[in-house]
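Missing here is one protein chain; the remaining ones are kept as they sit in the complex.
To keep things simple, chains are lettered A and B as they appear, and every chain counts its residues starting from 1.
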Amino acid sequence: MATESDSSQGAFSRWVDSAIESPEKVYRAMFYVVMLFFLFTTLFPFYWLLVLALTPNEAITSFGFPPVPNGFNPEAFVNVFTTVPFHVYMFNSFVLGIATTAVVLVLASLAGYVFGRLDFPGKGPLMLLILAVSYFPPAAFIIPLFRLFTGNISLLGVSSPNLFNTPFSMVLPFSALFMPLSIFILSTFYGQIPDGLEDAARIEGTTRLGALFRVIMPLSAPGVATAGVLTFISVYNEFFFSFLMTSGEANNWAPIVWGILSYQGQYTQLYNLMAAASIVGVLPVAILVVVAQEKIVSGLTAGALKE
Amino acid sequence: MATTDEGIRDSERSGAYVSAVRWMENLSDPQFAYLLLTPVLLLLGLIAFWPLLSTFRMSLFADNLVGSAALGEFVGLENYVALLTGERDALLVRPFLDPSTPFRSALTVTLIFTLFSVFFETVVGFAQALVLDQDFRGRRWVRVAIIIPWAVPIVIQGMIFFLLFQPNIGFLVDPLQNWGIFSATPLSNPVDSMIILIVADVWKTSAFMALIILAGLQSVDRSLYDVGRVAGASKYQQFKMITLPLVLPSVLVAMLFRTIGAMRIYGLIETVVGCNTVPSLSCLVVTTFRGSRMYGTSAAVAFITAGLIGLVVSVYIVKYADTETGA
Partner (left out) sequence: MGKVILEDVTKRYADVTAVDKMNLEIEDGEFVTLVGPSGCGKSTTLETIAGLTIPTDGKITIADREVTNLPPKDRGIAMVFQNIALFPHMDVYDNISFGLRLRDYPKEEIDRRVDRASDIVQLEGMLDRMPDEMSGGQRQRVAIARAIVREPEVFLMDEPLANLDAKLRVHMRTELQRLHKELDTTIIYVTHDQAEAMTMSDRIAVIDGGELQQIAPPLVCYNEPANLFVAGFIGSPSMNFVEGEVTSTGLSTPNFDVEFDPGQLSGVAEGDHLTLGVRPEDVYLRQGSEGVANPTQSIPARTDVLEPMGDEIFVYLLTGDAAEPSMEADPETSKNQLLMSVSPDSDIEAEQDVEVVLDRERVHLFDTETGDAISHTLEFPATEAGAAETETEAEGDD
């Protein structure tokens, strides 16, 4: 604050004098420079998308620096949905995200209850085994899974159902991949609910599972929300299985990965639409980050600092 | 009175339901624990553990390029030997390991990418964490701005950098070329592409580093800084002697996670430059089994990738244990 008012007076030499007297001011100035630098680097790419999206496609040639829109063409944001069914890709992504989140929250709640509130032999190693899953490269799973979901694996003469091009071929691997983090977050939250509340619920007439869903889960709402938000964002962002488990058509449950790539593949010159599609695709997660940033921060750090 | 009252209500439910509930309620803690874990373990078994073992098994069989069967005869570790000695390279789209063309062979590409991206992410993430650790107005919004790239889907991240470095449109390519840094078509030049991919990865994932390091910074007992000040330490000395050693464990944890992430890089490459230009290990797995149907080889590459990550994880854990005991 002090730095701002001083520099706004424009008395640079006076500022230098006072800076020598109190190094705090130099640190403060350095801090603002660094902060603005980071704001610029993180946000500039989005600005670049906006410049491209608003510039009519035929006007897109080499931009100077700083780039400014070469014309004003908001129609791109409409054409995004007409050139390819981008809304269907987005809808598919939402369905996959919500379905995976639901599966993960239910299964991770059961496991979180077990790891957070029960003692049993093999608890530690089992938790490690589950957490290890999320560290393996998807590439190490893909070949057998691809063959499984395309009906090429048979057990006792029954071949596996053909799940390729269905939501299941993605929801299943997503759930397995992102569940360990949710299990970890939920077991931390569930473990903090006092035993007395669970006992009280059981005395009052719930079963152990009833106590989980009627008392422990509602009381851990922030943790459940954190796990849910992180799972949804992870699914929405996922590339590997989203790319490989469908043939890429919107009506085959292909998510936004394919929506974006279809511009790159089929409409190689429509740079304004690529940019506009990217902006539309980012909006849902950007909103989620603004709304749920505390949850994201706490979830990510809790997940990482477990060791 | 009370019992009969509550009793009647229970008997309205079917006998099977009541006896199932009774059975579950009377399980001991370990039995109940394993019952609740069953669905999770089934899912993970089907989607993770079985594929992992199956991949390993496949990697012990020869490729079968003709005919309908996926695999040829059992060859033991031959696939691994052929990959590591370079014998198999001729059959692959890009070589697995060829030190003479480090930007064209999968193993070296992956290692170069991992090394540089994790290094710069750590530096940038640390700097961002230090900024977010300050108290200033609008901190919430700066934090949002820094987190947003982390939440951007990989495909859109790729698209952004594809558009930034497209020679026809990008404002960056011409100047970079004039300064002699980039070639005229950076997106088909392996070295230029590698640099672009590293910048893209740093842009997206530094935020993750920053948040974890920030959590480490904020867990440092503030009174330690008072002790430092009283002892006459300058800001820089305080940072070097108090902050750095105390956040080192969280930095290592963040680096571990990012290393794991970087080593499985695939989607970004696929979107920005394509697997032909920058063939990472995951790229090689996909191209070999999808394009060439070389299941044995592909599985061997996949398993080597997993093994490599396992190796890195162990190194970090040992290192982490050192800082914990050393501190």
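Just so we're on the same page, a contact is a pair of C-beta atoms (placed from the backbone, for glycine too) under 8 Å apart; a residue touches a chain by one contact, two chains touch by 3 or more.
It should be emphasised that the depicted structure is a prediction, and the values quoted were computed from it without experimental measurement.
Summary of contacts with the chain left out: across A:206, A:252 or A:298, the touching residue is A:206. The set of chain A residues touching the chain not shown comprises 194, 196-197, 199-207, 210, 215, 218-219, 221. Even with one chain removed from view, chain B keeps its contact list with that chain: residues 1-3, 5-6, 9-10, 21-22, 25-26, 28.
Convention: only the chains that are shown with their structure count from here on.
Measuring from the averaged C-alpha position of chain A to that of chain B gives a distance of 14 Å.
Against chain A, the residues of chain B that register as touching in their complex are 21, 24-25, 29-30, 32-34, 36-37, 39-40, 43-44, 46-52, 54-55, 58, 70, 127-128, 130-131, 134, 136, 140, 142-149, 151-156, 159-164, 166, 168-171, 174-175, 203, 207-208, 211-212, 214-216, 235, 250, 253-254, 257, 260, 263-264, 266-268, 270-271, 281-282, 285-286, 289-290, 295, 298-299, 301-303, 305-306, 309, 313, 320. Residue ranges of chain A in contact with chain B, taken from their complex: 23, 27, 31, 34-35, 38-39, 41-43, 45-46, 48-49, 52, 60-65, 67, 107-108, 110-111, 113-114, 118-121, 123, 126, 130, 133, 135-148, 152, 172-173, 175-177, 179, 183, 207-209, 233, 236-240, 243-244, 256-257, 260-261, 264, 271, 274-275, 277-278, 281-282, 285-286, 288-290, 293, 296-297, 300-301, 304-305, 307.
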